[in-house]
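Can you read through this structure? Questions will come right after.
Removed: one protein chain of the complex. Kept in place: all other protein chains.
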Amino acid sequence: MKYSIFSLARAAMTGHRGWTRAWRDPAPKSRYDVIIIGGGGHGLATAYFLAREYGIRNVAVLEKGWIGSGNAGRNTTIIRSNYMLPGNVGFYELSMKLWERMEQDLNYNTMVSQRGIINLYHSDAQRDAFARRGNSMRINGIDAELLDAEQIRKELPFLNYSNPRFPIMGGLAQRRGGTARHDAVVWGYARAANDFGVDIIQNCEVTGFQRTNGRITGVETTRGPIAAGKVGMAVAGNTSRVASMAGLKLPIESHVLQAFVTEAIKPLIPGVVTFGAGHFYISQSDKGGLVFGGDLDGYNSYAQRGNMPVMEDVCEGGMAVMPMIGRVRMLRQWGGIMDMSMDGTPIIDRTPVDGLYLNAGWCYGGFKATPASGLVFAHLIARDEPHREAARFRLDRFRRGAMIDEKGQGAQPNLH
Amino acid sequence: MGDFSWTSQSPLQKALVPGVHGAGSVPGVELTEIRNILLVQVMARRGNAAAAARIAKKLFGIEPPSRPGAVFGKGVALVWSGPDQFLVFAPQGDGSLMERIADAFAGIASLSDQSDGRCLIRISGARAAQAMAKFLSLDLDDGVFPVGAAATTSLDHTAINIWREADAAGETPLYNLAVFTSFADSLYRVIADSSLEYGLRSS
Amino acid sequence: MSGYIESQPLGRTSAKDDAAGNTQATGGTQSHRLRAGGLIDRQAPLGFTFDGKAMTGYAGDTLASALVANGVKLVARSFKYHRPRGIMTAGSEEPSALVEMRTGARREPNTRATTQELYDGLVANSQNRWPSLRRDFMAVNSLLSPIFVAGFYYKTFMWPAKFWEKIYEPMIRRAAGLGKSAEQPDPDHYDKAWAHCDVLVVGAGPTGLSAALAAGRIGARVIVVEEDTQLGGRLLGDGGEIDGMQAGEWVRRAETELEALPNVRVMKRTSLFGVYDGGTYGALERVNDHVPVPGPHQVRQRLWRIIARRSVVAAGSIERPIVFPGNDRPGVMMASAVRTYVNRFAALPGRQVALFTNNDDGWRTVEAIRRAGGEVSVVVDSRGQVPVEYQSVVKASGLRVLSGCVSDVKGGVDGVRGVVVTGADGRRQEVAADCLAVSGGWNPNVGLSCFHRGRPAWRDDIAAFVPGDCPPGMRMVGAAEGTFALGECLRDGHAAGVSAAVDCGFAEDAGSAAEAGDEGYAISPLWQVQAKGKAFVDFQHDVTASDVTLAQREGYESVEHLKRYTTLGMATDQGKTSNINGLAIMAATTGRSIPETGTTIYRSPYSPVAIGAFAGHNRDENFHAWRLAPSHHWAAARGAVFVDVGLWKRAQWYPQPGETDWLQSVSREVTTVRNGVGFCDVSTLGKVDVRGADAGTFLDRVYINAFSSLAVGKARYGLMLREDGIVMDDGTTSRLAEDHYFMTTTTAKAGPVMQHLEFCRQVLWPELDVQLSSATDQWAQFSIAGPRTRELLQALCDPAEDLSNEGFPFMGAREVKLRGGIKARLFRISFSGEMAFEISVPARFGNAMAENLMIAGKPFGVVPYGTEALSVMRIEKGHVAGPELNGTTTADDLGLGKMMSKKKDFIGRIMAGREALAAPDRQVVVGIKPLDRHRRLRSGAHVVPKGEKPGPDTDHGYVTSVCFSPTLNQWLGLGLVTRGRERFGEIVRIYDPLRSEDYEAEICSPVFYDPEGVRQRG
């Protein structure tokens, strides 16, 4: 049923009894052309694009819990394409373009809101680094502005400009950056993929791979074996666990990243603001909660929860740059399992195992990548060659020394 | 050209304002900077931990601590600062002690003079432990951190050494904090701010 | 106050008090205040205002109890439909009665009136309404509610696309949100502290007190945290008898005993909000929220990290509502809350109270109301018969009892006027009432047991979830664990206290538990009354029963989907009163059982915590610790301009009278050094003493070049890589003795390098005899540079010191005597490219050294210079620094490839050989000269081949460092450029769209000045 104000009004007359399931709840078939492991944003988007762009519709998405139960539902909903290095720049801009038409593509309001993102800088060195980044963006046709302290003051008057430590000198702005409603992205892709005939199968955990002379021919699941022509993994956070079932060892560690939301308050913070002298970034949801976060806890973890030192560190950053939020109360904290790669950049590639495709290593940048990740992964699976905008996200780049390291931290995942 | 004058400075020359500060008339916390100290880090060479301890015994008349703790001798304290490492703490004096230490440990232990690398802040007073609970994660309960206890820990994310001496007058506990010199101005601020609600006398 | 004696529990009141005139008009505005009883101090009246209206209450009141005493029903508006709402509970689970506390910079949104202590002069305002609480325009949403169902916004606002940011979203954002936060910096202070104990007891109700007494008596170190201002928990509201005495008397004695125990610490006004790893618990102490403004040197709140070996959680339980139409009207209140207001606060929520219950406990309300002189107009029990112990009461008093359900509530902004009861036989009748007390049974407070993602277990007999697997060391007891009989709670608490103490190594000898009756608690669950009208599940977020069924219909069946689609349980109360009802309805709709349906994940904080409390002292300028160089105060006195470099404050330049901008000052400093002499405090460089028999071998393995071959008394430039072959850091290391090297690192990498060296020493090569210690803070180190450096030093050093080229050649390093008798370390190294030395003296002489350098250098016109001049000179010399050592460059990229030893293993050697790191088309360090020499070059500008259109394929690199060189009278830069070393002389386009600049420059050797290095050897 098409969603619109009219269908909504019609439904209201019958007490909304007319609405049907946003996506079916089918039993798994015995075989699919393509199986996507992982019913998060990336997996569902991949299925959607396989059906829409590449005409492959005999597709199943297998989710061990409820769709969106992983990082898709545990992030701070920020979208941006302010990347610097070849390989990243084009990819994240492709994603941004897909965000900009998502509601119309999906007929689902995912509340993509381009209220802008501003990265504050506090030293000449930081300004120069942002200038390099901003120019890379502009050279690639992406919007970017370098703002000085006065311009920042005009836009964000509530910041702490009298702090003698790390004074705010300016910021790098991307006006097209912003936020989107994370759950809605999952549900929107699920509904749209479903309409193309894709089977979305929840509570179906993959427990192993079926292989015939080396090639993957299907998966074992908690709901029985399912045969498949090709299998794609989009299970960020658990990549190593699933990959190990296929005997793969990867340049990835799982780390916990915490995020926080406050009680709902009237509009206070317009866009997304990141503090350049500490670990703190913040935005305000349409519901009114301040959504904020900071750095990784820093140790390998599958626990989906973090500890107090990072909560304190993040709030200290907040009170350094915007001390007017001091009396606003933190309502909830949660933790996501980040698939941290060894250079801070994702991996989208074939694997050494024939028929098994890998979409992983998103670090803390997975949400903003959701649409493009789905498109390029679908391309890879359908065409058996990397999409032009994902040509550098290769698995062997570490072996070759072709890392894509925006932060320059090297092979230490907890520093990316 | 004549000789130059080499007056020494304190890293707390600005931060520490002598006098009584904060709430109340009876200060609950006393802060004192101990100036002109000798502080030497003694690190045993590989396989020489025992030998280093013997030399320390000979030199100072006391066994250096083999686990976190502080041992007090005549005008000197040996404070555990890591596995097979300890700090020699004494008044600066005329420099001859440093030479004696260097000769005695030659080839047995490596020395690192930290007399200027650390600033020594002494905390005492009835409310000292309460104030310290704000900036140290250690359990300072008498049963856990008695006289003679020592630890290497962090203050405002900065490594420090702390050891407890015999109680001060009035049976109030007395702690020594050795903090990195460049951090002293900043960490003193933390310590003082934490003490203000109990009343603070600084000197 | 002797409140307990007066506020007696069930049926003990004297005829006098029973008079209908018990409530009094005296006590100012307090129309609903009882004449006697309650734990309030009638001698201490307090004035406060709500929405500008002046009222009075008493010490011991909460804002909520004071409002009840003042007969105020309407307190708030709901989030979505802006429905009028009143006070539902008497605790921290309150979903409805949220207010804006205080004003200006202290304005604090969404404060629960039920937990805010009353103080004289308290100012509170209602929120999320316009223009006023009674007439709220946004109530129009209520009319649109047929459309504003769960998730409606996912289905609309999509056309036209550009309207979202411009129209729809701003509209939604304005409507959403509850209170307004302050817009100025929080003027109050916060701090954080640590506490340690054997046994942490959470909650000081009968169970918690019993546990604390037991553990405390045995000698365990006990901390008791209680969110309330007084101990007692439900006893404060319900009274009862313990050890044959009034509950209040027992509590008072328990408190006295606990205070007398030196090993026990009782923390009131302290809420436990989180459970973390290793027995770490987070708690918030509201030190000064009960006064208008914290006193001098006082904090508003204090965040505690409590380290406990065991914890006994006696967090009690929360009475749950029943879902029926009109259940959100002001005046509909939980039955236990009604009893609390009457018994504890001597405030009567209504004069004509109706009771709706599905369990025995609700019946206790009848006596409380009657004793307070109120009328119980009807008791509606869904179970159809009167509990045995109340049958006599009913007979004696002719209490009207109906079996059935409340199917609607009449009333509006002024609160309840009556209730509609639908009998078991389907007959509907209306009964007058100005307050409806509801009891749907009790939900144990399992939250804390679930913060490690544990799942609670279902118990049919009490129709509630109880704790499942608890975090390590935690035990839940009493009502929190599903035990409701007082006597049993006391026994369980005692046993838990004992076993926790015994686990910590204490002997079992705590006497016996206090005794009390074991009245049972019978319930037959009723979740939802099927009737027409809006029946609320989540009161704050306006989630109704039909929203839950709609979610199910659309496939949002998982409880997490239900929560996220309808926002059930996402309000400021985190669903304390709504989650269980919501999933019970979902279970009924899907035909699954409640345990099958499961709960959502419980998330800390248990109750919301101010961000300021998490930051504590570390805000504003105290955000991070700062480090001061040894000559900092000297430099400050000379007016140096400082900059934050990491934690350090460093002097950037030293302006002199008449200089109008930084460039003038910096150029003067550079020119003076190049032509005369200057000095700079470089103490921020990391300094490491590397000692031991194998020190040389050790350095051979961490540096790409050899150090074991370095002669004693010599210094050498060293470069170290990360294991992945990328450059980590550089610096000069000197050999002061056979077994003693003195290493310097960059300022930025001092910490990481030290950690890396210790890793190599302790983990990789423990067989080597090496000892490391940081000497960064021990030494005040100054760079002295310029053609007249030697003359200055000769004036400063003992005449016996030979500083001639022969006596102290380039890259020499040794100890020297200074005039005035102190010793210094002297290194003949140069970053500026001039004849230069670095000199170190003990840090205590930092200021003195600066003074003396000025004196000794006076004849030669010496100047102090800052980091900017330092940077200008290193760029003129083409020395790489931070911007080039950016974590992605190799030794060869920096033009230092030849340094890599072929003869030895060293960190990073193998990985540095990977094809892409050795590729010919890498970006390497070059010099960049704008064709227009006065054209300002900017870092971050990109390099594009001349005549090419800027794009991904023509982006050949970027400018890393720039300066205006007064020496060469032009702007210069270093850059990383593709195949750069093959392109010297090529004219390229410097493209900087961010700053709308686009001009030409020449690529050249990075060494602009004295390429042969004659001057530094001179």
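Just so it is clear, A, B and C label the chains in written order, and each chain counts residues from 1 on its own.
Convention: contacts are C-beta pairs under 8 Å (C-beta built on N, C-alpha and C of every residue); 3 or more make two chains touch, one makes a residue touch a chain.
The rule is simple: contacts and distances are computed from a predicted model.
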item	value
Hidden chain of the complex, named as in its UniProt record, picked from "Sarcosine oxidase subunit delta", "Multisubunit sodium/proton antiporter MrpF subunit", "Electron transport protein HydN" or "Formate dehydrogenase O putative subunit"	"Sarcosine oxidase subunit delta"
Absent-chain contact - pick from C:Gly121, C:Gly639 or C:Pro766	C:Pro766
Per the touch definition above, residue among C:Pro472, C:Gly861 or C:Pro952 touching the missing chain	C:Pro472
Residue among C:Gly279, C:Gly487, C:Gly786 or C:Gly895 that touches the chain left out of view	C:Gly279
Residue of C:Arg417, C:His452 or C:Arg981 in touch with the missing chain, whole complex considered	C:His452
Positions on chain A contacted by the hidden chain, ascending	238, 240-241, 244, 249-254, 298-303, 307, 309, 342, 398-399, 411-414
Where the missing chain touches chain C, by residue	276-280, 307, 452, 472, 723-724, 751, 754-755, 758-759, 761-767, 771, 902-905, 910-911, 913-914
Residue numbers in chain B that touch the chain omitted from display	43-49, 52, 67-68, 81-85, 137, 151-154, 157-159
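Note that in this section only the chains that are shown with their structure count from here on.
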item	value
Which of A-C and B-C has more C-beta contact pairs	A-C
Gap in Å, rounded to a whole number, between the CA centres of chain B and chain A	49
Inter-chain centre distance, chain B versus chain C - centres from mean C-alpha coordinates, in Å	32
Residue list for chain C, restricted to those that touch at least two other chains	192, 305, 618, 624, 626
In the complex with chain C, residue positions of chain A that touch it	3-5, 7-9, 12-13, 15-17, 19-23, 25, 65-66, 68-69, 73, 86, 89-90, 101, 103-104, 107-115, 122-125, 127-136, 138-140, 144-146, 158, 160, 163-166, 181, 183-184, 187-188, 202, 262-268, 277-278, 284, 286-288, 303-305, 307-308, 311-312, 314-320, 323-334, 397, 399-403, 405, 407-411
Chain B residues within the chain C interface of the complex	1-11, 13-14, 22-23, 41, 43, 45-47, 109-118, 133-134, 136-139, 141, 144, 156-158, 180-183, 185-187, 189-190, 193-194, 196-197
Chain C to chain A touching residues, read off their complex	79, 105-110, 146-147, 149, 152-159, 161, 164-165, 169, 172-174, 176-186, 188, 190, 192, 274, 276-277, 280, 282, 303, 305, 451-453, 546, 550, 553-556, 558, 560-561, 564-565, 567, 571-572, 574, 601, 603-605, 608-612, 614-616, 618-621, 623-624, 626, 643-645, 722-726, 882-883, 886-888, 911, 914-918, 938-942, 950-952, 955, 958, 960, 991-995
